[in-house]
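Yeah, one chain of the complex is gone here, protein chain that is, but the others are all in their spots.
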Amino acid sequence: MCLAVPAEITLLDDSGQGTVNYMGSEVKANFSLVPQARPGDWVIIHAGFAISVMDENEARETLLLFKEMADASRR
Amino acid sequence: MTKVSLELGSGGRLMRDFIAGKILPSFGNPILDELSDAVHLPGGVAFTTDSYVVDPLFFPGGDIGRLAVNGTVNDLVVSGAEPRFLSLALILEEGLETDVLDRVIRSVSAAARAANVRIVTGDTKVVRRGQGDKVYINTAGVGRSVARPRLGKIRRGDKVILTGTLGDHSLAVMLARGDFGLSSSVRSDCAPLLFLLPLWKKGALWMRDVTRGGLATVLFELAERLHYPILVEEDKIPLSKPVRAASELLGIDPFYMACEGKAVVIAPAAKAAEFLRLIRRHPLGRKAAVIGEVQDRVGRPGELLLRTEAGGLRLLEPLTSELLPRIC
Partner (left out) sequence: MKELRNPVAIRKLLGDIEEKARLLGRTPRLMEVCGTHTMSLFKHGLVPLLADAGVEMVSGPGCPVCITPDGIHEAAIGLVSETEGLTLATFGDMTRVPTRNGSLQTAVPGRGSRIRIVYSPEEALEEARRDPSRRVVFFGAGFETTIPAIAFTAKRAAAEGIRNFSILPALWLVPPALKAILEAGEIAVTGFVYPGHVSAIIGAEPYEFIARDYGIPGAIAGFEPGDILLAVRSILEQTVEGKPRVALEYSRAIGREGNPVARALMEEVLEPFDAVWRGLGTIPRSGLRFRKEFAGLDAAPTYGLKPGEAHRDLPGCRCGDVLRGVIRPEGCRLFGKECRPDSPLGPCMVSYEGACLIHFKYGRERRARP
């Protein structure tokens, strides 16, 4: 029900406004819902708002899991 | 009482129904019935027309003037004709700044020079403020026939070549309106496709420029007229990064986004590699790719199918409604 994408924070001012970089495009975003977020963090963006801060380790593990599945089946 | 909606002009099914239900019964003749982008008239002459109403008038990579030349030029090229002459009809809104008009005229002039066509006739009308939107342009184009598309010769194994990335024009115009808080380096791909002309002599079977309605609509309309299904591979379709990003962010499918400098070429199986090499040699064709083929392993005749990145298979429909960003 809710289209949202993962993007990296490129700019974040004191009022909680800023931008994210999503696949090379700049998108205006509001970070008021994720006060813990810092530039360089990856967040989930929906309707112009960051709604969640991503977990780098978990992301890496998911990637690894899929790489393993892709490789294991190939052998 | 039904009224004309924007949808009728979106290049989707409503427009197809309008043409089939109103235009053909009213005017039908053997030349019109082909419904090609440009028609071949007796005497080796090809003829086409198109109107341009883009908003905003200027956008990264192009403007309405450049569009009005290249759109008509490309309709001739993909129909097998070398573009020679254009008409230029301007419909201007009262109150338009003359500077803006000058810019548009300069742009038409530069684009015509680049495409090697001459503006040989024209017309200017002004409508009251509010009855039009700044500038509308109609151009008609005349060219010299060099070949006829040969739909009937398309066979199993023939290849679908796309001459470059999808959707750049659509996105450039959308972002130029300043909506959605989104900015990127995207530029309209508006350009003349003259470099495809030599392919006709080398045996190209069919071409169509990918404009309104996008790749899916163009290939769907082709598939409908063939005895075989067409299968395209999602991971072979070139997309620029900005288009990929915007399509994921705004939920707009790039297969339905318009281009103004890209075409689909159907190449005989044996010549596909040579065609691809020739297209890629030109700066405007560097990202060209074989994206699919006419085949009969999957699907039924008349169908357009997509092999998805994930390995699934689905039917592609023509555009049915205007592209709107979605959030949910």
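The letters A and B name the chains in turn, as written, and every chain counts its residues from 1.
Rule of thumb we're sticking to: a contact is a pair of C-beta atoms (placed from the backbone, for glycine too) under 8 Å apart; a residue touches a chain by one contact, two chains touch by 3 or more.
Because the structure is a prediction, the values reported are computed rather than measured.
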Which displayed chains the unshown chain touches: A, B
Contact residue for the chain not shown (choose from B:58, B:85 or B:180): B:180
In chain A, positions touching the absent partner: 1-4, 6, 28, 30, 32-35, 44, 46-49, 51-52, 54-55, 58-59, 61-63, 66-67, 69-70, 72-74
Where the missing chain touches chain B, by residue: 3, 5-7, 12-14, 179-182, 250-251, 297-300, 303, 305-315, 317, 320-321, 324-328
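The definition used in the following text is that only the chains that are shown with their structure count from here on.
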Centre distance in Å when chain A and chain B are each reduced to the mean of their C-alpha atoms: 35
Parts of chain B lying in touch with chain A, wherever the complex brings them together: 181-185, 241-242, 244-246, 248-251, 326-328
Contact set on chain A toward chain B in their complex: 1-3, 5, 22-29, 45-48
